[in-house]
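Missing here is one protein chain; the remaining ones are kept as they sit in the complex.
This part shows chain A:
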């Protein structure tokens, strides 16, 4: 009998260990920011996200120039692969091995700020506001925390992309794409009638950003509760729900991820997607024959602002060199050189007048770049950084359920708000 229970206990341990979870201790107390203004010398680590191998030459040039400008410095460059970057950063933060300078988008930076792991660069760099655009800096200021926790690096926004061939084939004029949601639904109806439901114009589910666009407040002013379950928000979802019921959207929208509509667009199944300024490069790779037929236009409503930045670890043993390196990589010259290689946009004010961003070379990629650059002037961060991965997933699931008609839009939003508040306050 005893042997039987021992065997059972071992088996049980093996079952549970398949789902084993590890805890983490908070990182040790931060170093003083006073050292950040010292001599720029010594070794400093820089971590970027998915720049190798495409931008290896560019980054090596930037690093080489930094080491030349500051003799006695050595930069150890680590580039992490695109997948599971958040897990990698999380492990580094939990084990106290965060590099001196790390590429962190604001939503990755916030949890580290909450644990006092990042340096307030505004404190050691008084010229910050003069040199970087406000939208970029604002993305690194977090509710409830005083300071700016990263140098904005490059910016991007969404552009509308239209498949001109599919539009013409299905009775639409690609030169006059819809500019509002109502026009979109109207054109989607014509498109559906012509295509017989074999192709679609629309293929995206509403997200939190759509609610922000409609003037719905997502989070209370004190940041302590989500409040987006309003009649106005329900009205936004109701519009999509009606379009779905009418068969104007493919069923894929119920289980697609955020990038789902771009994927269907690249496959040639749908005629419209929103994506960043460099999306045509992805189309050229996925579906080369489609690329020349793509026509870009300005995004509907308020364009979303996407920010990438470089943050400095508070535990850095060489903060002066780390600050200098972050400034160097995000300097107007280096940002402009980077933006000339790929369609991203500098976060420095000095780059605003670069004709490269305001004049198209006549290609659809060039047009998209100009449209995106002009859109950045009005672009905003549409989703609060308090929204976590689990919250986003739950919200998407509820919106999908509302689209199917199983619950009303208001019920879906109520459930989403209740879950988000539960997760926020735990």
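Here is the rule we use: a residue touches a chain if its C-beta (ideal position, glycine included) is under 8 Å from a C-beta of that chain, and two chains touch if they have at least 3 such contacts; residues count from 1.
Quick note on the criterion: contacts and distances are computed from a predicted model.
Out of "Heme exporter protein D", "Cysteine desulfurase", "Multiple sugar transport system permease protein" or "RNA polymerase sigma24 factor", flag the one the UniProt entry gives for the chain missing from this complex.
Matching the unshown chain against "Heme exporter protein D", "Cysteine desulfurase", "Multiple sugar transport system permease protein" or "RNA polymerase sigma24 factor" yields "Multiple sugar transport system permease protein".
Any idea which of A:190, A:336 or A:407 touches the chain not displayed?
A:407
Could you tell which one of A:230, A:388 or A:408 touches the chain left off the display?
Once the missing chain is taken into account, the touching residue is A:388.
Check the options A:269, A:287, A:360 or A:378 and report the residue that touches the missing chain.
A:269
Of A:279, A:293, A:369 or A:396, which sits in contact with the chain we cannot see?
A:396
So that we can see where the missing chain sits, which residues of chain A does it touch?
Missing-chain contacts on chain A: residues 4, 8, 11-27, 86-87, 90, 93-94, 108, 110-112, 114-115, 117, 250-252, 254-257, 260, 269, 388-390, 393-394, 396-398, 400-401, 403-404, 406-407, 423, 426.
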